[in-house]
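Note that this complex is displayed minus one protein chain, with the remaining chains in position.
Think of it as A and B in the order they're written, each chain with its own count starting at 1.
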Amino acid sequence: MSESWTLGELARLVGGELHGDPGVVIRSLAGLEAAGPGDLSFVTGRRYFKAAEQSRATALLVPPDLRIPDRPSIRVAQPYLAVATLLHLFHPERRPTPGVHPTAHLATSARVSPEASVQAFAVVGDEAVVEARAVLHAHVVVGDRCRVGEDSVLHPHVVLREAVTVGRRVVIHAGAVLGADGFGYAFDGRRHRKIPQVGRVVVEDDVEIGANVTIDRATLGETVIGRGTKIDNLVQIGHNTVVGADSIIVAQTGIAGSCRIGNRVVLGGQVGLADHATIGDGAQVGAQAGVHGEVAPGGAVWGSPAVDLSTARRIAVAMPKLPELLHTVRRLEKRLADLERRLEARGGEAG
Amino acid sequence: MSESWTLGELARLVGGELHGDPGVVIRSLAGLEAAGPGDLSFVTGRRYFKAAEQSRATALLVPPDLRIPDRPSIRVAQPYLAVATLLHLFHPERRPTPGVHPTAHLATSARVSPEASVQAFAVVGDEAVVEARAVLHAHVVVGDRCRVGEDSVLHPHVVLREAVTVGRRVVIHAGAVLGADGFGYAFDGRRHRKIPQVGRVVVEDDVEIGANVTIDRATLGETVIGRGTKIDNLVQIGHNTVVGADSIIVAQTGIAGSCRIGNRVVLGGQVGLADHATIGDGAQVGAQAGVHGEVAPGGAVWGSPAVDLSTARRIAVAMPKLPELLHTVRRLEKRLADLERRLEARGGEAG
Partner (left out) sequence: MSESWTLGELARLVGGELHGDPGVVIRSLAGLEAAGPGDLSFVTGRRYFKAAEQSRATALLVPPDLRIPDRPSIRVAQPYLAVATLLHLFHPERRPTPGVHPTAHLATSARVSPEASVQAFAVVGDEAVVEARAVLHAHVVVGDRCRVGEDSVLHPHVVLREAVTVGRRVVIHAGAVLGADGFGYAFDGRRHRKIPQVGRVVVEDDVEIGANVTIDRATLGETVIGRGTKIDNLVQIGHNTVVGADSIIVAQTGIAGSCRIGNRVVLGGQVGLADHATIGDGAQVGAQAGVHGEVAPGGAVWGSPAVDLSTARRIAVAMPKLPELLHTVRRLEKRLADLERRLEARGGEAG
């Protein structure tokens, strides 16, 4: 926090076009409203233009089509990406020092890299492996036969049940539970008999998993979260579901068992996917949608039950007109019946 | 539990009007069905009148418009408020004794009031502050640079990530996670790059937060929960969202990032608010509604996507008539076409 940069240095770092004095000193990054002298702020779209003008920031990071007169600025094609870069610069991540806290409990058969950090009251089970530079925060439980890859961070109270594999550079937020039993029972006519859930969970590299998320182990085989996929808080993922790479799953979405989610899929918040649903590569599912069956690659659906997005939008516009429509049709029926009577009467006359 | 009161004492305490013998002895408070001799029970509305007559309670707390013959009773304007008062009387809260449990782990730079209580396996990080009479239950993690205000209670397994500020008299239920990273990525054309989340969470005085709730830290700046707001279980609150004072957020509601929720707002269960939604003071959002954009102060909305409550109710009534309406309109079309043909024919005749 005590370091500072010149605007010229920052412009070069983000590959942007500098307008104004390159020697201006920037001490930190701040939102438009909170920013003051010495701060660089940022405008990610037209709707923030007014706020940008009123901001007290010393300089601004702006998209190519914006120009704030009389203010030093760095113009970049994608301001949000530049913000990501600068946040890493101004707020370098602090990793805890390597080593095992004296209160942690490691099974004798566990293998923990001397470069890993294991914090207070963490538990590592039999034959579990924790690789170099991995961090197990306070109260993390790594079950028997789990593997936590290099540079992965498990925040406080994360639970990995037995035989869960976590790749490299994975972040799992506090309270997430990976590897709980899938929800499977067979009704024998009298009671629900438990189907033992003896499969695993595999989390590939560069995945991020939100706080209090639950990802169940497979009945047999694997529940898989593909490389680079990001999962928000309180999401549920059922047994044997396979999620592809670079997908985005927003908070509180529930994915039932045996689903297939492709690559670069986006599932909005509070979405529900029924058992065996299939979501093709690049498909998008709108918030609160309920999906049975299949969404084609590149498709976009919304609504509960979900239909294609353009239909769903037209339904959403039409819905508030439905109550009045009922009245209209009732009036039409009367007018039509009236016409029919009159025409019958004429017909009679005519006859 | 061993104490007892007379009906007269209780009537005075709640400011109620006594009917019957003030010397009747009351040993505890119970629901209408469970109540027996020695119990005071309560009727909070007309729909419980029959159950009240059948109750074996010795005496009843009743609203002004109810009269149960032959039963001692205390009449009060708001029975529910009186129940709150009497529950505090009959079940005084037991706070653990002050002091730090020998198994707890406190950073040397943490400042914990000698009047605070820190239970088994709790962890308090660097430069964290725990004020007088605060209670950290078993396995609570208070991150670096956090502050927990006077008289606040953090139930087992609560996690405060770094730099979270909790006011006075706040209650946080088990498993809640405050300060996990907000869900922010910038797609660089190949992968989702993480936007570092370096802001904070601020919880003001007298807030209550349910079990397994998740409240994310801001990207920059603060995520704020305003004074006196009550949040039910499994609610998700995204980064940079600001919730006002005295609002009620029912279970499993999801609030995305950068939302503005006013004072005395009520969000029903399983509501979803999209990014940047604004809910005005005193507005009400019905259960399972999905809100984009803005709800005016004092407004009431429902449905997904949400519309104003009266429209939503009329839609809900109209919806089951929609399938029949399709048939009706198809029949109308035929009758109309038939009429048109007949009229054409006549026109022909007439011509």
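Please note the rule applied: a contact is a pair of C-beta atoms (placed from the backbone, for glycine too) under 8 Å apart; a residue touches a chain by one contact, two chains touch by 3 or more.
This one's a predicted model, so the numbers in the text were calculated from it and none came from an experiment.
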Contact partner of the left-out chain, one of A:G272, A:G286, A:G299 or A:P323: A:G272
Residue of B:G184, B:G228, B:G282 or B:G299 touching the missing chain in the full complex: B:G228
Full-complex contact with the absent chain, from A:G38, A:G221 or A:G280: A:G221
Footprint left on subunit B by the chain that the document does not show: 29-31, 34, 78, 80-81, 83-84, 87-88, 90-91, 93, 101, 103, 119-121, 137-139, 155-157, 171, 173-175, 206, 208, 210-212, 228, 230, 232-234, 246, 248, 250-252, 269-270, 287-288, 304, 316, 319-320, 322-323, 325-326, 329, 332-333, 336, 339-340, 343, 346, 350
Interface with the unshown chain - residue positions in subunit A: 105, 121, 123, 139, 141, 143, 157, 159, 161, 175, 177, 180-181, 183, 185-186, 188, 191-196, 198, 212, 214, 216, 219-221, 234, 236, 238, 252, 254, 256, 270, 272, 274, 288, 290, 303-305, 307, 311, 314-315, 317-319, 321-322, 325, 328-329, 332, 335-336, 339, 342-343, 346
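Please note the rule applied: only the chains that are shown with their structure count from here on.
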Geometric centre distance via CA averages, subunit B-subunit A, whole Å: 24
